[in-house]
Every structure is written in C-alpha cells, then in structure tokens.
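Dropping a structure here in structure tokens format, bear with me for questions.
Yeah, one chain of the complex is gone here, protein chain that is, but the others are all in their spots.
Order of writing sets the chain letters: A, B and C. Residues in each chain are counted from 1.
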Amino acid sequence: MCRWLAYSGSPILLEELLYKPDHSLIDQSLHARLGVETTNGDGFGVGWYGANIDTPAVFRSVEPAWNERNLRELAGHVESPLFLAHIRASTGTAVQQTNCHPFRYGRWLWVHNGLVHDFSRLKRDLALAVDESLYTSIEGSTDSEMLFYLALTLGLEDDPPGAVERMVGLVEEAGHHHGIEHPLQMTIATTDGNSVWAFRYSSEGRPRSLYYSTDMRTVREMYPERPRLQEVSDETRIIVSEPIVELAGAWNEVPESSYGLVREGEDELHPFRPR
Amino acid sequence: MCRWLAYSGSPILLEELLYKPDHSLIDQSLHARLGVETTNGDGFGVGWYGANIDTPAVFRSVEPAWNERNLRELAGHVESPLFLAHIRASTGTAVQQTNCHPFRYGRWLWVHNGLVHDFSRLKRDLALAVDESLYTSIEGSTDSEMLFYLALTLGLEDDPPGAVERMVGLVEEAGHHHGIEHPLQMTIATTDGNSVWAFRYSSEGRPRSLYYSTDMRTVREMYPERPRLQEVSDETRIIVSEPIVELAGAWNEVPESSYGLVREGEDELHPFRPR
Amino acid sequence: MCRWLAYSGSPILLEELLYKPDHSLIDQSLHARLGVETTNGDGFGVGWYGANIDTPAVFRSVEPAWNERNLRELAGHVESPLFLAHIRASTGTAVQQTNCHPFRYGRWLWVHNGLVHDFSRLKRDLALAVDESLYTSIEGSTDSEMLFYLALTLGLEDDPPGAVERMVGLVEEAGHHHGIEHPLQMTIATTDGNSVWAFRYSSEGRPRSLYYSTDMRTVREMYPERPRLQEVSDETRIIVSEPIVELAGAWNEVPESSYGLVREGEDELHPFRPR
Partner (left out) sequence: MCRWLAYSGSPILLEELLYKPDHSLIDQSLHARLGVETTNGDGFGVGWYGANIDTPAVFRSVEPAWNERNLRELAGHVESPLFLAHIRASTGTAVQQTNCHPFRYGRWLWVHNGLVHDFSRLKRDLALAVDESLYTSIEGSTDSEMLFYLALTLGLEDDPPGAVERMVGLVEEAGHHHGIEHPLQMTIATTDGNSVWAFRYSSEGRPRSLYYSTDMRTVREMYPERPRLQEVSDETRIIVSEPIVELAGAWNEVPESSYGLVREGEDELHPFRPR
C-alpha cells in the first residue's frame, strides 16, 4: 500500500504540502492511517513541472521519505504549479530507484497505489503487450510501471481515460486467463503537465481510498497561518490517497469506479469502465 | 526508541533469531509493540564473533532492516555463538552507517536503546571527558557512541559494570550541571566475546523494557519445528528489548536499575548504581 | 567494462584474494590496468558457497567496492572453498543492487564482463526467448542477467558449455537479424557449487582479457608471507579478468573462443563454438 498526492494550481513550494500539513505526505510515510500498512518506507519520489512542461523533473530515492534530507532541501527550494509525489510500500518487488514513482515518459508522469494480484504470473503476458518501441524504456520491475507502459501502448498520450480503461481491460483479461479472480487494485494519477487525471478502480469493487480538495477557500481556512496558501487561485486542486489534514468539508471522496480531470477551467468527474 | 538483541550460547545461524521467530527483531523494525514508536527504520547493525574473538565482525546499514537483502543473505549463512543485533529509530542524529549500532572498539561491541536528553547541550562536555587516545576513534555523532567511549575511558575493558556505573554518574552530573533533570535513558548490552553484560537504567526510574530468556528448555519448546534450536546448550541465553515471541514463562524482565552478566557457568543479576 | 574473479580450492577467507594482493580485485575497482575504463565504481557483488552448496550466499551493493565497509568486514570473516566476485562498470543500465553480479538461480551463480551491443534493440526479442517459468525471476535490467536466463532456458543446469554455446548462438542470430554486426562481448564464469566454467568469447574475435592461475605452487611462492595461502591444495585455481599480481609464470591467458572447466581432478580447456 502506497500513498500519493497530486497538486495543480498556483505555484507553491513543494514543502507546503509535503511537510507542513499536520498529516502531510511525509508524515504518512511513518504513520499512515487508512489501509493495512502504516509504514510507507520503501522509497519515495516527486515529479514536478517547471518553466518547460516538456521536461518534468523526477527526484526518486530508496530511503524512507521521513529520513531524506535531500528531499527536504528540495521541497524547501523548488516551486511548481503541478507536481506528483509518492511514498512506497513495496508489495514484493525490489526497493530500488527504478521502482520508485513517479514514472516518466516524455512529458508524462504516473503514480500508482495498489497492485496487480499475482503479478509474477502475469508479468510476461503483460510485457508482451507493451509496444516494441516502448518496451526498452521500462527500467524497473514493478507492476505499476508496467501499467504505465501498457497505458502508453494503448494511447495514453491521445486519450488518457480511454487508454487507462483499455489498459485495465487488458490486465483483467490477462488475469482471468490465468485464473486470477480480481486482478487489479488501483488509484492512479497521470499528467502531461497541463491536466491531471486521477482514477479509482478495483476489480473486486473495493478500491483504495482517494480524495480531492473541495475548493481552495476551504484549504485557505484550514491554514490561516500560512500566507503562501492564502494566495493560491480558486482553481487549485489537491488529490490525495489519504487526507493530509482532518477538517470537515475539506475533502470529497472520489467515488468507486470513476475518474476525475483537473485542469484550468471546469473540473470533471466521470464513471470509469474497463474496456 | 531502538530495539536490540544479544545472543550467547551454542553457535546458530543468525537468521534463527533475526528472522524466523514470529515477532523477530526484523519484524520489530516494522512493527514494534512496546514503546512509543512502532517503526525502527533508521538503520540496523549486527556484530558477531567467529573463530577469532579478538576481531568481531560488524555489518551495519542505513536501510530499514526489513528491506535489506544483504542482511538476509548474511543471516542465512553466518553462524555464531555470540552476537548483538540492533535496529535503530533515530532520536535526531543523522541516519548514517557510523551512527548504527553495534559500535566496536578492539574486541568490544556495544548497543544502546534510549537517549541522553538534550544531548546537543551536553555533547561538548562529554566529548572532553573522553580519553585523548580514544577520542579520535569516535566516528559518528550519536549519544550512544559517546556513552561507549566514556565507558571505555572509565575502565570498561577491566571492570565493565563499574565502568558503566561511572559513565552514568558522569553523564548525570554533566546533565544536572546543565539543568537537565533526568539526563539518561538506557538499556545497554556490551561484550568482549566471552561474556555479555546487559544494563537497564533510567535517571527518572522508568527505563526502557528489557527481557532475558528464562532457560533454553522453554525456548526449545517454543520452537519444536526448528531442529537447530533443539540442539542448543542449556547455557544459551537471549536478551532482548522486546520479546521475540509471546509465550508464557519464556521471558523474565530485567528489573529496573540492575544489570545481568551472561557467560559460561552461572549467570548473575545485580543492582546497578551510578557512581 | 567490469572485472571478476573466481576461486575454487581450499577454503580461504575472501579477503585473501579480494583485498590482500597488490593488485587485488578491490584495488582494480579504482585502478584497473587492462581495458578502456580504469574505474569500476558502479557496484559490486560476491557470491560464495558454505556448508550447504544448494544455497549460495550473495552479497551485492551499489557502493563503489573500494568504499564498502561491509564488504571488508564480510571478506575478513567469511571463509569459502568456492566464490565469485565482481566489480561493475555500467554500460548504461541503472546502478542498482538487482543489476549487480553475481546473479543467482537455485544453486547457480553467474558473472559477466562485456556487453551485448545495442542491447536496447535486442532486449525484447531476448526476453521472449526466456522460458516462461524463468522469466518472472529476472529482477534487473542488464544484458548480463538476460544472458544468464537465456543460458538457463537452453539447459545450463544439465550441460553448461552446450547451453552457453546455444545462448551465444541465439544472441548472435538475434543481433544479426537487427543488423548488429558483432553482437556479443563476454567473459563469463558460472558455477553450481562444485565446478566452475569460464568462457572467453567475442563475436568480433577480440574478447575481454581472461587469465587462470597456472598452479598453486607458483601462487604460494608469490606470497611467502601469507601462511594461509601456503596451506591451499594443489588443485586450487583462480580465474580472473586481470591478474591480481604481476609475476612471470603465474598466469596463463585463456585463449580466445575457448572455455575452461575447474573442478576436483583434472581441469579442462576446450574450444568454444556458438551454436
């Protein structure tokens, strides 16, 4: 079980969300509250967009996030209008930098919480379904990265929701072929630097938790003492595996089997149907 | 809050105690039950004696113990009649190899659970009290290593209980001088390769937990399915911060303000009085 | 360009070969003399057999070998009659533990110096050629590990030389299919805990260097001051990428396109022909 956070809106220092809230993502690396495991100590990563959205930066490390001095330095000095952060609890694959999220391909970033059940049995079939030109870019050994490359194969760059629906369909078919009843558990965020898509789905109908901030007025009220947050635009949104602060009305749960789209202008929430 | 384990007796594979018990030390790195913090993910170490007790080996790493493949390999292939293992939860000092326990000097090993309160204020005074010839061997920045070098300065190699009592006296005096009411919290194990001394003490009278195995008959009964444990001698002893298996009668608590001595022949338990 | 060493013979402390010779393997991690790159700082590993040859131990790390305190500790305390050690200079794939040699499957170990040219273009075809039941055991992303799993697929456990010849044939065919003129550069050592096979081959006919110790009498004369080496049996053999000591008559070069077999009894040297 992992934890992730997506931010889109007015540029802020990463630490405003990664460290300062009471139950920040970094705090969740030691003390997660929702889910089975309370420790997410098997590495972390953060990907952010700067002036040039074509080349997002990715900082990943196998240290537990609560220990990592470089992450703290970075978070205190890097400002970004759009970033994804992830803390990892391995479901079996090696703890190594290439298995840390976010994964990146071109201008796209990808984070995942959940797992492919019996991934070791499905891995070869899934790998074969990845486009030949993409295959060689796979660096790690996780189910999460494989899901990313399958989605890329199935059109992520042109039609993100459709590609993820097809990806899930493909994984479920492969799983059923191998006799796995409920092949997939996932919350996923992916972004091209402009929009963020967030998905919540599980083959068995009990997906991992996922929340989005209702509106920034509420967030501002949550942190009256934090001047930087007072200045963020109304369109700013935060999407999280687990609320980073306990405040009535601040968070909405993303419904099961649905996905949200966050971007400039009106946000959207739609049903998610594997194809 | 850290966790440690000392073993003395018939040679066994390290994994028999580090991994195989239900609530093994490695399991405690993720899920400790006693004490404030449940995660001990800030590094670990194991020191063991082989054929030549003059040169104990020390393996230390900053990875969380639950992740460390090399530790698992080592534990599955190294056999020893006397070893100390430690999992660390930093109380503020850097997570680095030189801050991991056990500390070693010559043939002596040292592990510590607890802390010197306000160590940063006391550090210089304590450092000055270390013998000049020993000072340069200090490699890390922890209170635990400082306690070891103070004990060495005060005669650890000749009179371990006396040296530790004098060390505690010195630390408490320095602490009181700086207005610190309860300067020290500690359980400590130290060994020269023949005997193990285990101390339990706290300035305020509420020391960290410490247990020792009652006798090996009980341990054998605990693990009937483990042939290696059936063969260990009656003199074999295990001392632990936290029981590695829940079994009535298997563990005795070391009383507050006391220390035990484990060696060939009769074991001893004595009161501990700072001097 | 990497460097490796294989030892088979009387049990010795690993440090006798890894650290003590003038131009030891660890020294070669900073100062290799043969080949293009002088630094092999992208990780290392050592695999050894103890009492139970069915479960060799593997210790691997991404630190430069010259820095690694744990390796030095281990090498000073672990004795073995058969071990492989490797220092890595990455040819492009990530520096991570799962990319360090030796690779292990069951009781087999494998080290490789060299590369598959244009591996990224061949990777998918080679991965498809790995047996389905073996595929899921691949943990890293190197060409070296892929060669191991191809050899396992093609019968390594039953006929090591034949399997490696078939593996090379397969890689060369896949390479030529992709228009790669000289697909493979390799020296390889593999062992089942009883025998060591060492291969030297290159598609273009200019393979990496490889040497074996002529006989232990010479080695003993090389190190008169090292009592442990005086005691090793006449059958003891060392195979190395680069001589660990400069002494006339001590080392024989393994001829191009050939392989050697080291085991109890007479050693063998045969031509190597890709199939």
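Going forward, a residue touches a chain if its C-beta (ideal position, glycine included) is under 8 Å from a C-beta of that chain, and two chains touch if they have at least 3 such contacts.
It should be emphasised that the depicted structure is a prediction, and the values quoted were computed from it without experimental measurement.
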For this session: Tell me which residue among A:74, A:239 or A:262 touches the hidden chain in the full complex.
Result: A:74
Problem set entry | Contact with the hidden chain (one of B:10, B:55 or B:98) | B:98
Exercise. Contacts of chain C with the missing chain: which residues?
Worked result: 30, 38-39, 41-42, 62-64, 66-67, 90, 94-95
For this session: For chain B, enumerate the residues touching the unshown chain of the complex.
Result: 94, 96-98, 120-121, 123-124, 127-128, 132, 135-136, 138-141
Problem set entry | For chain A, the residues touching the chain missing from this view | 48, 50, 55, 57-61, 69-70, 73-74, 76-78, 97
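Note that only the chains that are shown with their structure count from here on.
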Seminar exercise, completed: Any chain touching chain A and chain B at once appears in the list C
Seminar exercise, completed: Given over half shared residue numbers means same and under half means different, the chain B/chain C interface is same
Problem set entry | Inter-centroid spacing, chain C versus chain B (mean Cα positions, whole Å) | 39
Problem set entry | Multi-partner residues of chain A (each touching 2 or more other chains) | 94
